[in-house]
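Incomplete set of chains, arranged as in the complex.
Chain naming follows the written order as A and B, and within any one chain the residues start at number 1.
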Amino acid sequence: MKSMKKVEVVVDSVYLSRALEILERSGVSGYTVIRDVLGKGERGLMSGDELTDVFKNSYLFTVCEESIALKIVEEIRPLLKKVGGVCLLSDVVWVPH
Amino acid sequence: MGFDLLLQNVLNPPVLMFLLGLGAVLLKTELEVPQPLPKLFSLYLLVAIGLHGGYELSKSGINLDVLKVLALATLMAVVVPIYAFFVLRLKLDVYNAVAIAATYGSISAVTFITAGSFLNALGYKYGGYMVAAMTLMESPAIIIGLILLSFFVKRNNEGINWGEVLREAFLNPSVYILMGTLIIGFITGEKGWKAMEPLFGALFKGMLAFFLLDMGLVAGRRISEIKKVGIFLLTFAIALPVFNASVGILLANVFGLSKGDAFMFSVLCASASYIAVPAAMRLSVPEANPSLYVTMSLAITFPFNIAVGIPLYYFL
């Protein structure tokens, strides 16, 4: 069992692919995505029930070494600054198999 | 007589279904048409008009008239976002002006379809090439908008990714499906249409009614945002379509389009995009506020066109 960092991101669905590119570039071993997540934040309600995909979030998390986590944070910050969203860090224990 | 037309337009199932959806939100019922059902309906409608348009085109062939319509369509698709932009700049920053101009420079397939259904009820027809014209009018506004943007704003950190933009514009799903099914309808002609007609012809009006129920819900949910839009944009969202339609009719008459084609062309000019363009703007102009351009297009212009605009443009 190994201490790792969990990085969670909520971002406008339109920008999901950019966020995933950042993860890949930072060298994560994998990630998990939940599309079609709703929410509310600075930019108002993302009710997800539009014809347009414009008001819809995606949620993703990745588990990685702290150094990679910091790289992600650094790279994702400008994206979130521009398009909104949330990024969280927390501690988890990874059960290797 | 104008009022008669208005009534006749409103009192038919698709428009009433739209009002029913609108009412469901205003009365706070919990009615919803959950995703991906709206995607099913909109995909169905696109495929249906594409196949049918292609079939009609295979009967009429591609002649001078067709080319005339396509040229007019391209012209309007380029010109509308430009003058819309300068009007909007009177009150708005560049980003929002670009996004809204692009929205109004493009078209709404459902408005087109509802107008077609209205036209048919009056015994008129329109050419299958009008669907081609619609397809042509969907994308240019996105490009024009972004050209305007790069003209008026020098972004330091990162330029516009034109490859992505062109792809968003010309290969967005609705343009692709319309184009593709138009070609399929054209190639497979009479025989193809006969096999597809039970699903994509006979059920068309019912599906439109079903979809408009959902459009009513979606528009209704945005209605509370109208007050944030402000009086300038509210006026804009009604005046510009009427103006665009008038220009459209004028051009159509000058170039001698048939009554049906001229009407459908004016509806295309008057309609505003609420799927393809907003999606593209959200991606390329994140500085613009989607609550403005989506609300205007979806909660003001679309209902206006459906209920009042269509008979009005017909009357013109």
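By definition in this document, contacts are C-beta pairs under 8 Å (C-beta built on N, C-alpha and C of every residue); 3 or more make two chains touch, one makes a residue touch a chain.
Small disclaimer: the values here were computed from a predicted structure and weren't measured.
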| item | value |
| --- | --- |
| Total chain copies in the file, per protein type | A x3, B x3 |
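In the analysis below, only the chains that are shown with their structure count from here on.
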| item | value |
| --- | --- |
| Interfacial residue positions of chain B with respect to chain A in the complex | 32, 34-35, 38, 42, 157, 214-215, 217-218, 221, 274-275, 278-279, 282-283, 286-287, 290-291, 294, 298 |
| Residues of chain A touching chain B in the complex | 12, 14-15, 36, 44, 47-55, 78, 82-83 |
